[in-house]
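Our next item is chain A:
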Amino acid sequence: MQIIISNSSKQHIYEQIYEQLKTSILSNELEAGQSLPSMRQLAKDLNVSLITTKRAYEELEKTGFIYSIVGKGSFVSEQNSEMVKEAKMKGIEEQLLTAIRNSKDIGISLTELKELLTILYREEE
Partner candidate 1 sequence: MENIIELKNVHKSFKGFDIKNFSIAVKKGFVTGFIGGNGVGKSTTIKMIMNLLQPDSGTVSVFGLNYKEHEKEIKQRIGFVYDENILYDHLSLNQMKDIVKHAYENWDDHLFNHYVELFDLPLKKKIKTFSKGMMMKASLTMALSHHAELIIMDEPTSGLDPIFRRELLEILHQLMQDGDKTIFFSTHITTDLDMIADYITFIHNGEHIFTKDLIEIEEEYAIVKGGLELLDREIEQEFLAVRKSNYGFEALTANKGRAEEVFGDMVIMEKPTLEDIMYYTKKGAEQHV
Partner candidate 2 sequence: MFSLVRKDLILQKSSILLLPVLCAYLAFNTSILWIGIVFSIVISLNSFSTDEKSPIHILFNSLPYTRKEIVTSKYISAFIFTAVVAIAIFIGNYFINGMIVDWKVFVLMFGIVLSVISVIFPLSYKFTSNQLLMVSLVLSGIFLVAVNFFVKNWIDQIRAFIGWLLALEGNQIYFMMAGAVFILYAGSWLLSMYIYKKKVF
């Protein structure tokens, strides 16, 4: 598991931790039931304040990616496939939107873009 924090990013540090842990969970790098480092340990390792890691864990818990057991720590939740799929779909949409915007900028039509997409999709198979 990797967490890299940028101090100059516009995103809050807790959001960066949240996003990166979420990615690790969605990609199955962190498996269901696996325990996460304690908030205090993570704060020390990342050299950030405790309240930052605490907030990141709280958000992950709220969105169902992890659960906590008092006195034992935090663990990765069982990811139901619906949720995983939904999260991934959202990612795809965002990437496609970027592609569409870039296409419009240089005047590529929808038909042309579709063609390009079809070619690339087939090549990957």
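A word on the picks: all candidates are chains of the complex that A comes from, given by their letters.
Operating definition for what follows: a contact is a pair of C-beta atoms (placed from the backbone, for glycine too) under 8 Å apart; a residue touches a chain by one contact, two chains touch by 3 or more; residues count from 1.
Please read all numbers here as calculations on a predicted model, not as lab measurements.
Enquirer: With reference to the defined contact criterion, which of 1 or 2 touches chain A in this complex?
Expert: 1
Enquirer: Which of the residues in chain A come into contact with candidate 1 in the complex?
Expert: Checking each residue of chain A against candidate 1 gives 7, 10, 12, 14, 40-41, 43-44, 47-52, 55.
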